[in-house]
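Removed: one protein chain of the complex. Kept in place: all other protein chains.
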Amino acid sequence: MLPALQAIGIVKTYDSLVANDRIDFEVRKGELHALLGENGAGKSTLLNVLYGVLKPDAGTIYVNGKKARITSTRDAILKYKIGKVSQYSDLVPSFTVGENILYGEIPVKHGLFIDRARINRTVNELNRTTGFKLNATAIVEDLSVGEQQHIELTKLLYQDAEIIFLDEPSSLLAPQEVKKLFGLLKGLIRKGRSIIFVTHKLEEALDCDRITVLRAGRVTLTEERKEVSKDILLKAMFEEKIAISRRTARPEGKKLDSILEVRNLITGSGDRRGNLKKVSFTVNRGEIMGIAGIAGNGQKDILDVLTGFLRPRAGKILLKGTDITASLSPYRLRINNLLAYIPEGRRTIGSFLKLPISENMIMGVGRMSRFYPHGLRDATAIRQFSLSLIEEYGVKAAGPNARASSLSGGNLQKMIVARELSLDTDLLIVAQPTHGLDFKTAEFVHTRLIEEAEKGRGILLISKDLDEVMKLSDRIAIVYEGELRELSPREVNLDTISRLMVGLEKDD
Amino acid sequence: MVNDTSGQVTALAQIGSFLLAMLVVFIVFSILIVISGFNPVVVYQGLIVGALGSPDALGQTFIRMGPILFCSLGLVVSFRCGMWNIGSEGQLFLGALAAAVVAIYLPGFPKVIHIILAMAAAFLVGGIWAGLCGFLKTRFNANEVITTLLSNFIAIWLSFYFLKYHLQPKWAFNPSSLQILPTARLPILMKGTLFHGGILIAVICAFIVWFMMKKTSLGYSIDAVGANKQAAEYSGIRVNRIILISMFISGGLAGLAGMGEVLGVHHLLIRNISPHYGFIAIAAVFIARLNPIGAIVVSFLMGAILNGGRYLQIIMGIPTHLVDILVALFVIFMLLQPIAEKKIKAALAARFQKTGEV
Partner (left out) sequence: MELYSALLTIVTSTLTSSVALLLPALGENVSERSGVLNIGVEGYMIVGSITSYLVYVSSGNIWLGLLMGMLAGGLLSLVHAVFSITLKCNQVICGIGIWLFGLGISGYIFRLLDITTITEKFPPCPIPLLEKIPFLGPAFFDQNIFVYISLALVLIFSVVLSKTSWGLLNRGAGDSPFSTDMAGHNVFFIRYISTFFCGLMSGLGGAYLAIGILSRFSEGMTAGRGFIAICIVIFGGWNPWKILFGALFFSFIDSFQLYLQVWTKIPYPFLVMLPYLLTIIVVTYISRRSKNIPRKLAIPYIRGGAE
């Protein structure tokens, strides 16, 4: 029998990073198929290709055996009956539940007026199928995210979507809701729908009929549920592709100066998964402290607090022994040269694309006086500084006056790294430093970071890339659902770490 | 994304797109002239003669250039900071009011001091007025487009209030104030014309603004905030402060435009102190690509167009509104320039890549 959806040889490259590397993937009719993998493995990219958001560099897609040309999301939805529920709601916030579900074909009476009775009836009918208790007249923006997901699923049902993509749906749901969700999904596949369930959670994958594992843009495994176990899946997800070169082990017992100390940090309100629940850790001089974990488990809050963008509800931050919790602001951190920060998002918050490279290089209120002595620009100093950094870091650019937007991703990242590392601070915070970079540039960044640590700086590394964390860090901690747990040297192995990252206990 | 390491393609695309937009403007304008029953060649000739044909004409061009340049400079600062200040017209009116008060009611100062005081008053009042909208933005995130747009009308009526109820002498027919004191009059720079010192001050301000934006840390911070507000915040720049400062400077410069009109052209305060100079400046500053030195040239151009219209009316009987239409066409069709630039850039890049050059 022909598969409902089949992708052959999908390739998608960004700059020099291969996000999807000749992926073959298919889902059968009436099948619940899990797409499992870490962040950055290529799951979202593949889904976006299949949904018409991205155009693949190579590869073909077949729907029900016939070659498909999916050039836009509208095509995917209307022509090929593909539906997607993602973490970001696609609903119209000011509409009611009923209006959203029936938006494609609004029922009217007398040719003009919205037939609210019919909308209500339809929603109730759908409720019977799904088991949800949707209120047709509730306004969407008043509802919780979980309820909004229910609406989106109901909408897919109403639209008769044949192929359904679910992108990490449980990330915003409570456990009971997840159970309910699976019940609904099983009901759907019994009726012949095909569902692709993207997740990074093992238990969910094991609840599906077939599982495909992606790692670093490649398919490492495609098997029926009964052929796999947790161990097999973990190996497929996390197997090392390069020998992990640990840093030279520090002699035991040597006392180190602490540069950054975080004590009992609590953030946020409500049940948001990323809120910190009493997080504590230290970063010592000459050390790289690595915090690993899957995105959304608290990393953002840690970064926001330490860079001065989020006020914690409780806890203390000490820098070189001084309590700075009360005076955490981006301005103060920079003017006192307390912090260097390489953020995630080099295009969005890490750089000024419209400005020349030289202006980017000198950015940082703390060193304004060096390049603008008495408030006046010292063009020679700026030019020399930029040129020396461009050379030292091998940034491939037309010159210091070229706009930052002309740089490729890798070179842009090098520029940011150059900018921040050249600040003479004790503490350096680095988030996702090699995300989307090619191998050579990533290696370069790693080498530089290790050099800085050897020079005596304290580095906090936050990354979703486990290989990176294990390669660079002296000590490792894992965040999961707002809780941080530092690992003892014994626990530092792929097995334990990968379990903790997905929320399993060590011995599960 | 186009990889243009040599910058040549960008430069070509910029020039090409500008010329294209201007061409469209002139085509549309010429069609309008023809429909009205006039000869386009004669009209263009008239515009040029009227704007540049004699010292007197040049003087008239310059006095229109002045306020447009002042306002444009203000917009350079605020637009580069990412703040869409469209309240220049109102800031001009209030600046004119402040300058008039100082110029009329503060006797006993030597000439230079008196003018400087009037300038300071105009800058301060215009700056505070714009700064208020900046405050509403930084504190309440109130959209500055709407607040500055509406603040125009409030300012215009506020200035009218003061004019009619406090500054107008009993015997005056139309709403106008007393004459300003002779010590506050801006000197004429070209004998026999109306070319007054205010325009020179505007040009000097252009260089000051250029210097500030290019050579000082304030200018650097303003550009950074405008380029990426969040990244600027991460780097430690106090974004709210920069926004307020840039709005203040922006309103202050527009206020100086009003000062120029009172102290240099009319020598008193009247009701209609500005024929939409503040709005014309918006077009001018886009054409000048937010560059203060370019603003000098474009403001001159706009002044020439407006002045040329007068000549067309007197000599040919064509209503001056024709040039208002031309200015409006510039405002509208210059919006096409960035689009054209992108398309030309992409087309050129494709051709270059085929031949292996970039």
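Chains: A and B, in written order; residue numbering restarts at 1 for each.
FYI, a contact is a pair of C-beta atoms (placed from the backbone, for glycine too) under 8 Å apart; a residue touches a chain by one contact, two chains touch by 3 or more.
Just so we're clear, the structure is a prediction, and the values are computed from it rather than from any experiment.
J.: Need the list of shown chains touched by the one chain that isn't shown.
T.: Taking every chain of the complex into account, the missing one touches A, B.
J.: Quick one: say which of A:D90, A:D257, A:D323 or A:E392 touches the chain that got left out.
T.: Spelled out, the listed residue whose C-beta touches the missing chain is A:D90.
J.: Pick from B:V49, B:L106, B:L218 or B:V331: which residue touches the chain that isn't shown?
T.: For the chain that is not drawn, the touching residue is B:V331.
J.: Touching the absent chain in the whole complex: find that residue among B:K111, B:K215 or B:H276.
T.: Among B:K111, B:K215 or B:H276, only B:H276 touches the chain that is not shown.
J.: Contact with the hidden chain only, please: which subunit B residues?
T.: Residues of subunit B in contact with the hidden chain: 36, 84, 86, 136, 140-143, 145-147, 149-151, 153-154, 157-158, 160-161, 164-165, 276, 279-280, 282-283, 286, 318-319, 321-322, 324-325, 327-332, 335-336, 339.
J.: In the complete complex, which positions of subunit A touch the hidden chain?
T.: 52-55, 70-74, 77-78, 90-95, 99-100, 103-104, 106, 108, 112-114
We adopt the following convention: only the chains that are shown with their structure count from here on.
J.: What whole-number Å value describes the gap between the mean CA coordinates of subunit A and subunit B?
T.: 46
J.: Sort out for me which residues of subunit A touch subunit B in the complex.
T.: 307, 309, 330-331, 333-335, 341, 343, 348-355, 359, 363-366, 368, 372, 375-377, 397-398, 402, 405-406, 408
J.: Using the touch definition up top, name the residues of subunit B that touch subunit A in the complex.
T.: Checking each residue of subunit B against subunit A gives 1, 3-7, 214-218, 220, 223-224, 227-228, 230-238.
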